[in-house]
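Excluded from the complex is one protein chain; the other protein chains are retained at their positions.
Chains: A, B and C, in written order; residue numbering restarts at 1 for each.
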Amino acid sequence: MTLHHLRPELFWNTIGSHRPVLTIASGDTVVAETIDAHGFDATGRQRGMRPNPMSGPVFIAGAEPGDCLLVRIGEIRMTSTTGWTYDVLSPTVLDPQAVPRLPERRKTSWLIDAANNRARLAEPPVALAEWSVPIEAMIGCFGVAPDLGQAISTATSGRHGGNMDYRGFRAGTEAMFPVAVPGGLFFLGDVHAQQGDGEIVGTGIETAAEVNFSIEVIKGRKIGWPRGRTAEEIFTIGNARPLDQALQHATTEMLDWITTEHGLDAVAASHVMGQLVRYDVANVFNPAYSVACRMPRSALP
Amino acid sequence: MTLHHLRPELFWNTIGSHRPVLTIASGDTVVAETIDAHGFDATGRQRGMRPNPMSGPVFIAGAEPGDCLLVRIGEIRMTSTTGWTYDVLSPTVLDPQAVPRLPERRKTSWLIDAANNRARLAEPPVALAEWSVPIEAMIGCFGVAPDLGQAISTATSGRHGGNMDYRGFRAGTEAMFPVAVPGGLFFLGDVHAQQGDGEIVGTGIETAAEVNFSIEVIKGRKIGWPRGRTAEEIFTIGNARPLDQALQHATTEMLDWITTEHGLDAVAASHVMGQLVRYDVANVFNPAYSVACRMPRSALP
Amino acid sequence: MTLHHLRPELFWNTIGSHRPVLTIASGDTVVAETIDAHGFDATGRQRGMRPNPMSGPVFIAGAEPGDCLLVRIGEIRMTSTTGWTYDVLSPTVLDPQAVPRLPERRKTSWLIDAANNRARLAEPPVALAEWSVPIEAMIGCFGVAPDLGQAISTATSGRHGGNMDYRGFRAGTEAMFPVAVPGGLFFLGDVHAQQGDGEIVGTGIETAAEVNFSIEVIKGRKIGWPRGRTAEEIFTIGNARPLDQALQHATTEMLDWITTEHGLDAVAASHVMGQLVRYDVANVFNPAYSVACRMPRSALP
Partner (left out) sequence: MTLHHLRPELFWNTIGSHRPVLTIASGDTVVAETIDAHGFDATGRQRGMRPNPMSGPVFIAGAEPGDCLLVRIGEIRMTSTTGWTYDVLSPTVLDPQAVPRLPERRKTSWLIDAANNRARLAEPPVALAEWSVPIEAMIGCFGVAPDLGQAISTATSGRHGGNMDYRGFRAGTEAMFPVAVPGGLFFLGDVHAQQGDGEIVGTGIETAAEVNFSIEVIKGRKIGWPRGRTAEEIFTIGNARPLDQALQHATTEMLDWITTEHGLDAVAASHVMGQLVRYDVANVFNPAYSVACRMPRSALP
């Protein structure tokens, strides 16, 4: 149960079979520095390039294709006193035939008050002078090297994880990824101090951070898409366009989970899912959209 | 503030400019009988045809095109001791290239225990022998006559409402519909005792019910899509395929709401929505899918 | 084989079970006046309302639900010397995240030179001063009353036909529609002098016309979607959003046609369709998009 520190010199814009910067044992804990989506660190120095420069990869000894990585997300600590967002809704979430034309989007600065756990616009419009949001930090982009030698842009996502921008990947959540190459090769970055469903302005509150996590290898647990677990729920993630297909991937993966590990056949699983399932729209902005399919643990045998 | 009773002799399979069976004043309350999605009433007698036979229409005196109907949903009382669902996941929510073939779908009976507020399968598979779900009744299909003389099947939905199958339309919610014809012509039916997000088995727990509601005309409040309000939130509904477009309609309507009535310009509204919005997938089964865009009232000036 | 003339006094904006203005026998021929999509006739007088005012309905004696109407499209004669289009590409066909902002759309006039079978812009930009297009007239919107008592807006389309805007519905084509109500109740209108694939500026060259057609009832031929036949090909139409679903409906209908009437099983039909099928994108502008699935007649047993 060693504690490792990851302070990258080099950041990656693809998730692929790159040379590991850290090798750990299953169960070890890592404290990793992450920089923001445009490559800026906590001091405001640009150390990586867009999109979403990644810290890593971490090689997990013993991980082999067909296994699963269980990533326990611990504290996500804000290391910067500022963050940024875009300031208008994405055209992907507006009716192109109905909407009035919005202004061109700009980057807007936010002030991060870690002591009080609030963030607010640095130069708010008058109507939002008193407005602030709680900090509920999440990991926007993380995952493992895909198969076939692919190196996939951190602008997008897939079975390997990637830029899912799901606010459910926060402190206390256990994330699971399908191992496709020896060692798994885990990457992370793109922390958001806050983000609504869908990432509908194209960003959360993008900022630098320090993420504490441990990784365990679950041998022989073959999964098809990223999964997650909290105290109350299990969830699966599908990444694709349109939203319909992302939802299909997530639901198919949940059906597989419940029928494989919870002793329900397809009909029993359908009953439980049909009356109790919840969906989250994680992002509707990136090249692949992301949907989470959630089930309460209390409903499952 | 008169109390009316609606006990239909005839049920409609379209929402359109049909002859009213009840005329009320703005603010009046109605207690309406509804029958289930296949036309069966609380006694098990078939009195309507599929799909989703509607009670109504109700003519609301003074409602004119350009107004909005505010429907306060009161108690939704279960009048039957049974309900039914389909028993396998819809192909619309499964990856067609990945999923194992499911059995052909069948109708399955449920027992509704109104006293204890629980529902359970009448003949459960062994794995679900002890399993039940809470009753959280909702109106599956309701809305107002559309413009142009259209009569729209109750299998689907649109700007006028219809078969949205959103679990947020429950007791305590205020629903809003855009009036397109004189009197509004309000229809309702298709009550579900329970339903998960997306109506992913193609049904909720379909049953007969008695719905208590009042309707108020809000003069000159022009809205584009169904809206709703609870103690904590406001929400808008978009109905279309694919999900992306349903989400676009809902988000565009929310942007309109916030900028028109809450004094925020498009940029300020984008900030608030971007960090705090929530989406619900209401249904991914009907010809038009439905998405709800929700905003906490506390976040709005 | 009577010849009828249809000169409507009233035009419909929905396709539904309206009172017939003409009753014909199976095999009869009709010469029908149509007005343009905004309701203007050949003399420039507005006699109908948008969207797409329809001539009809025509009651075809003997047509019953489960039958099919075979509509032989004869000459489509231009009766106006002008037409109009919109002048910028629809946002539905452009990448919302990439495209420069186009000007607001305006209506633009065209001159129709029927003698020379050419159409040209009335006030062309300099770069198009010498530019003209051939007249290849087509019926934008036609179909039959749907089931359930529905009355469906002529802005959109479905199993009953409607606003498909397919350039393949031209002189010489035989169109087929599924009869859903006694008499079929056939409507037509919205003639375009020319239109590219997809109707990507939101219109063809919209104009008034006179359409010559005959209608035959094919008893007991149950079809699911509009179909067509030319000397070289058979085709099926699917109407839905997104394009994927329109294509699915068209392809499923073609598979049904080939396996039902051409003696091929699903595997043999898959071989023939897999190597020889052609798709046309009919429209990507209307509420429902339209796709044609075409097969060469020579390839079918």
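As a convention for this text, a residue touches a chain if its C-beta (ideal position, glycine included) is under 8 Å from a C-beta of that chain, and two chains touch if they have at least 3 such contacts.
Quantities reported herein were computed from a predicted structural model and do not represent experimental measurements.
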Using the definition of touch stated at the top, determine which of C:Gln195, C:Ser214, C:Asn239 or C:Asn286 touches the missing chain. C:Gln195
Looking at the full complex, which residue from C:Val31, C:Leu94, C:Ala114 or C:Ile218 touches the chain that isn't shown here? C:Leu94
On chain C, where is the contact patch with the chain that was removed from view? 85-89, 92-96, 98-100, 102-103, 108, 121, 125, 127-128, 131, 133, 194-201, 203-205, 224, 241-245, 247-249, 251-252, 255, 263-281, 284, 289, 291, 299, 301
What residue numbers in chain A mark contact with the hidden partner chain? 13-14, 16, 148-153, 240-242, 245
Contact footprint on chain B, counting only the chain that is left out: 90-92, 96-97, 101, 242
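Throughout what follows, only the chains that are shown with their structure count from here on.
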Per mean C-alpha coordinates, the chain lying farthest from chain C is A
Centre distance in Å when chain A and chain C are each reduced to the mean of their C-alpha atoms: 47
Per-residue multi-chain contacts in chain B, two or more chains: 241-242, 245
